[in-house]
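Shown here: the complex without one of its protein chains, the others still in place.
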Amino acid sequence: MLDPTPKTAKDHPEISGGSTIGIKYDKGVLLAADTHLMYAGCYWYKDAQRIHKVADNCVIASSGDYADLQMLLKKLKDKNDYDIIAEDGHQHYEPKDYCKWLANVHFNKRMRVDPYYNSHIVAGVDSKSGDKFLGTVDVHGNNFEGNYVLTGIANYFCNAILDGNVTDDLTLEGARELMTKCFTVLYYKDKSQGDKIQYVTIDTDSNVNFEDPVTLESKWDYHFTKHLTNDHTRDVRFKN
Amino acid sequence: MSGGGYDDQFISQIEYAQKAVEGSSTIIGVVCKDGVVLATEKVMPNKLYLPQTDKRIYSMSRHAGLVANGVIPDGRNIMYKGRKEYKSYGDQFGTEITGKILAERLAQYMHFNTCYYGKRPFGTSVAVSAWDKINGYSLHLIEPSGDCNQYWGCANGRGKQTARSELEKEEFKETTCEDALPKIAKILLLSTEETKEKARELEFSVLSDETNHEHKFVSAEKTDEILQGALKAIDEEDMDED
């Protein structure tokens, strides 16, 4: 019997992660994401891994649907494994190629009106030339490169912080400081942003370092929040 | 019955396939203390042959390898089947295929080809080395008939008698893969004394703790070094006997 119901695609991400940010610094690439996954308006998973290693010299950070991400990671692993076991003397994928490949997969799926609800940051170092790579892929299959790239709501909040500040001689400390600033702003303004941030660095020698998540420091003791309350502005007479 | 008859309790098609295996290069698989080694020797067909291009060892996944002899294209077909099985198992069950199941499925595939008119048995025998988190290291040898058994050490091909008795003598379970390589090279060369005059080439792969449970080929330079070392050792032994 034919299925009477039309095939409908998932129209929004279910379990989803927030923004991710990637910055190039002088000796490598810095990536960061929080460790929260949201489901049904709840911080459902508080210690999820949002940044994944896909090859020895390539890392991706993803926002959006986690189920789709797990499927993509499986595809990436299959692809990577196949390239390795083929032993055909051909070059393996470089970060740039992974970025393009992901963009193609995304474009293909969205043209079937069943997109992967993810946007990724692909970061890595070319194993031949040692060039840093930092690119982004979005749900439609667009892909861009840049000195810094953003996914999710960070696109609205963090361009102003990063634009012009990501220079060729930016140190790791400088990059980390900028990143912390971005995540603090996001933590203040984006409800899906958690305060536990995981940093990952890839340096030009292809050393990938997954750091333990750190808690963001945020400021809450402004003068106006403490002293200028409604009591001062409302027309109410207090006895003392 | 003609062709695929059961004359003298044998199925002649399978016998022919086994002939193809028995006359071809020796393959050896050995389980060591910390992993599995696959090895084969091959005679260079002629002087125009480009070294290192006649591959007999292949990977089926990051954790499983295979060495084939006899009709090599048949062996490659088995290898591709193995890769497919690895992937379909992973897609279906979310965990990696174990060595035992991979070998059994390949054996089933080879046996399938002995059963039907219009198909012919594979003229190859393969040794499958694998690692998985359930059973650890494993080594299986599959014959053209589809017969599949697990071994600590196995050999097939023209030098199988010598190789098997030599494998029994050595205590490979107490040696590491690294130390086993020269010994295996020697066994391979000893088992094929009759081709002594011809130029020979060896091929090794290691799947061990050292390679992070991954199936890795031993590089051409190192293989050559091992081959020269083994040749020298055999020569010295001959001198002693004289």
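A and B are the chain letters, set down in written order, and residue numbers restart from 1 in every chain.
Rule of thumb we're sticking to: a residue touches a chain if its C-beta (ideal position, glycine included) is under 8 Å from a C-beta of that chain, and two chains touch if they have at least 3 such contacts.
Quick note on the criterion: contacts and distances are computed from a predicted model.
S.K.: Write down which listed name, "Cyclin-like protein", "Large ribosomal subunit protein mL38", "proteasome endopeptidase complex" or "Glycosylphosphatidylinositol anchor biosynthesis protein 11", is the UniProt protein name of the chain that is not shown.
M.R.: Matching the unshown chain against "Cyclin-like protein", "Large ribosomal subunit protein mL38", "proteasome endopeptidase complex" or "Glycosylphosphatidylinositol anchor biosynthesis protein 11" yields "proteasome endopeptidase complex".
S.K.: Using the touch definition up top, pick the residue from B:Ile101, B:Leu190 or B:Ala233 that touches the left-out chain.
M.R.: Checking the options B:Ile101, B:Leu190 or B:Ala233, the one contacting the hidden chain is B:Ile101.
S.K.: Which residue among A:Ala48, A:Ile84, A:Ile153 or A:Val185 touches the omitted chain?
M.R.: For the chain that is not drawn, the touching residue is A:Ala48.
S.K.: For chain B, which residues touch the unseen chain?
M.R.: Touch set of chain B with respect to the missing chain: 91-95, 98, 100-101, 133-134.
S.K.: If you put the missing chain back, which residues of chain A would it touch?
M.R.: Residues of chain A in touch with the missing chain: 5-11, 14-15, 39-40, 42, 44-45, 48, 65-68, 70-71.
The working rule: only the chains that are shown with their structure count from here on.
S.K.: Which residues of chain B touch chain A once you look at their complex with the stated criterion?
M.R.: Contacts found on chain B: 58-62, 83, 87, 90, 215, 217.
S.K.: Help me check something: in the complex, which residues belonging to chain A touch chain B?
M.R.: Within the complex, chain A touches chain B at residues 78, 81-82, 84-85, 87.
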